[in-house]
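FYI, not all chains are in this one, though none of them got moved.
Naming follows writing order (A and B), and every chain is counted from residue 1.
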Amino acid sequence: MKLITAIIRPHTLEEVRGPLQSIGVSGLTVTEVKGYGRQQGHTELYRGAEYRVSFVPKIKLEIALDDALLDQVVEAISGAARTGAFGDGKLFIQDLDQVFRIRTGESGASAL
Amino acid sequence: MSNLPIELSYALDTFYFLICAVLVMWMGAGFAMLEAGLVRSKNTVEILNKNALLYGIACIAYLLVGYNIMYPADPVSGIIPGLDFLLGADNSTDAVVAGGDDAPYYSSMADFIFQAVFAAATMSIVSGAVAERMRLWPFLIFAVFMVSFIYPLEGYWKWGGGFLDELGFLDFAGSVVVHMAGAAAALAAVILVGPRKGKYGSHGEVRAIPGANLPMATLGMFILWMGWFGFNGGSELKIANVEEANAVAKIFVNTNAAAAAGMVVAALFARALFGKTDLTMTINGALAGLVAITAEPLLPDAGTASLIGAVGGLVVVISVLTLDKLKLDDPVGAISVHGAAGIWGIFAVLISNPDATFMAQLIGTSVTFAWMFIASFIVLLIIKAVMGLRVSEEEEMEGMDVHECGMEAYPEFTSGK
C-alpha cells in the first residue's frame, strides 16, 4: 500500500475530487497548509509597512491506496490540479506498512 | 421671554431631528456589519472599505450639490430642479418667532444632515448587492454620481415637491424613494457585473456561498433596526406638540411591530420551506418588515403594521429564492429586502391611507424604478468602459482584500479557501 501526499492549490480541490472518486479512491484526508516552492508568496501592506506573506495557502491531500491505483491517481491529481503556473504543487509517494479501519478492526488493503 | 415657548419648540424639533439623524447615520455601521458578515473572509476588508468610504463620499457629494438638487430653492419645473452648491444660512430667531404657517420650526442644518444620511443609506444598499466582485474605486466613483445627481433627482420628484408629489404619490419615509431606489440601482449594477464565480453551476444549480461571520451580520440587523426609529420617526419632521408627539410615538410602535412580524414570519416561512431556521432569512425578514412599513408608518394601527411587516417577511424569502433562479447574484439580499419589500410597502399604503391611489403609487414606483435603473445603468456602463467594474478572475479567486486593499480581515484565522 502507498500513501500519496499531494500539495495543491486550494481552489482545485473540487476539481480533483471527482476524478478520484471515479477511479475508486474510497477516502481521503484534507489539511489546510501553507508553503512555498518556486512560487514565492506575495506582499501585503499594513499601515504603510509592506510585509511578505511568504507562505502561500495550499491544500494537502493524503490518500492511502492500493499499489494498483497509484499511477492512475497520480495521473488524475496531476491532471486536475495543473494550471501550468508556479504554485501548482507537488506529489509525494511513500510506502505504507499497514492500515487499520477503526470501526471494524479490519486491516490491510480491505481497510482502505 | 414671551418668545421662549416658540424658541423651545424650535429647539426641541431641532434636537429631535438631530437625534434621528444620528440614528440614521448609525445605519451606515449596520450596513457595514451586515455586509461584512455575509461575504467571505477574503472580501471583507474591501466591503468594509466600501461601506466606510461610500458614507464619506455620500456626505460630501450631498453637501456639495445633492441636497440642493433634491430641495432646490428655486425649481425649474416639476421634473427639473435647479443647480446650487453647499448650504445657505440657518433660520434667524426673528423669522422663527414671527410665527405664521411659513415660519421655520427647526434648524435647516438639522434638515440637511437628516437628508444627507438618507442619501448615504440609499448608496449603502448598492454595496451589498455587488459585494465580492465589483471593484472598490469604480464603485466609489459611481457613488459620487449616485448621490450627487441620480438619487437627488428622483428625491426631488417626490420629497422636493416635484411632479410625483403633485401626482399624489405617497411615500412617507422612503420605501420607494430610498429603498426601492437603491435596489433599482443595485439591480443595474448586479446585471452589469454578473454573478460571483461559482455561484451558479453550469447546469443552472444555485450554489451557496456562506458568509464568514454571522454574529457580525446579526449585529448589523440590530443596528439597522435601531437606526430605523430615526429613519421613520424623523420623517414625521416635527414632534413639538401633542399631536406630533403622538404621531412620532405611533411611528416608533409601528416600525417596531412591522420589523418584529417580518422577522418572525420570515423565520417560520424559511423553516417550513427548508426544515431549518435560516438565520440569514431571520435577518432579512426583519429588514423587509422595516422597509415595508416605511412607506406609511403612521396611519396603520399596530396590528395592521404587524401584518404589513409580516407580508414583507414572506415577500423577501420568495424574492431571494426567485432572484437566484434568475441568476441575479445578490450576496446579502439587498435587492429583495429593499426592492421587493419596498414595492410591497408602497402598495400597502393603500390599506391605511385613504388619500393613496393605486395609480399614483404605481406611477411613482415605475417612474422611480425606471429612472434609477436606467440612469445607474448608463453611468455604470461608462465607468465600465473607462476603467472596468469587475475584478479579474484571479483577483476574485484570491480575494479582493489582498488585491485591492493589501490586507486580510482576519490574518490570523483565515484558511486557504
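Basically, a contact is a pair of C-beta atoms (placed from the backbone, for glycine too) under 8 Å apart; a residue touches a chain by one contact, two chains touch by 3 or more.
Computed from a prediction, not measured in an experiment: that's the story for all the values here.
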Number of copies of each distinct protein chain, complete complex: A x3, B x3
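One rule holds in what follows: only the chains that are shown with their structure count from here on.
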Using mean CA coordinates as chain centres, what's the subunit A-subunit B distance in Å? 46
What does subunit A use to touch subunit B in their complex? 10-11, 32-34, 42-46, 57-59
Could you please specify the touching residues of subunit B with respect to subunit A in the complex? 397, 402, 406-408, 415-417
